[in-house]
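Input: one structure, supplied below.
Only one protein chain is missing; all other protein chains are in place.
Entry: subunit A
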């Protein structure tokens, strides 16, 4: 029985790895050496030349800088804003705190489609359209509800006496937040950060709607530009681009698997 199980898993697993194999092999072929009739056969190794091509042709260089900025700054802001809300609701016992919590968390229930058009109009009118600030603001806003959700749960688990002792010691409310509650929440903060950074990195829809220039446009819309018109790029170049943009999230995922499964159970993604 166990042998049958293993056999099924190995066969299925090989099928699952086949697209990854095809991606790596064909992204490594030189543009001239690529033959559409023999995609299963490896031929040569020009992966880094193709990375270079993708980099220059899709202006991936600019866009990588911008996307890295978004994927770091927006989740950090969201984590801070979300934990401040959690602190207010749980520790400081904000009046009607639960209602406010439902209000904040409710912000993620509807699909992105519901806010795209007004965001586009609003951004166009306020000068935020096609700016890095605009992108950071929208990514932060999207990440706040989940962050508040996790942090509220986390702070609920901390004994009330911690707060009482800190107040008796004469700490201000802001200092208690910064130097006692935030440091205690390290693992929760990291989990939120990783999940939201991945979300921002992989986003297509918001980037497509709210930006157009190479220096602002996030990486996923930039890659679709390379793919759809082939923007003068050959197939190995496109595939190399696809591989390049996937590496950061794959590495992050493998390094932090348990955070992902925890986030999943919370209904993120």
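Here is the rule we go by: contacts are C-beta pairs under 8 Å (C-beta built on N, C-alpha and C of every residue); 3 or more make two chains touch, one makes a residue touch a chain; residues count from 1.
Assume contacts and distances are computed from a predicted model.
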Identity of the absent chain, which is to be given by its UniProt protein name, from "Peptidoglycan glycosyltransferase MrdB", "Na+/H+ antiporter subunit D", "Sodium transport system ATP-binding protein" or "Sugar ABC transporter permease": "Sugar ABC transporter permease"
Residue among A:31, A:49 or A:112 touching the omitted chain: A:112
Contact partner of the left-out chain, one of A:60, A:81, A:150 or A:216: A:81
Contact footprint on subunit A, counting only the chain that is left out: 1-2, 5-6, 8-10, 12-14, 16-17, 19-20, 22-23, 26, 36-40, 81-82, 84-85, 87-89, 91-95, 97, 100, 103-104, 107-122, 137-138, 140-142, 144-145, 148, 163-164, 167-168, 173, 177, 198, 201-202, 204-205, 208-209, 220, 223-224, 227-228, 235, 238-239, 241-243, 245-246, 249-250, 252-254, 257, 260-261, 264-265, 267, 269
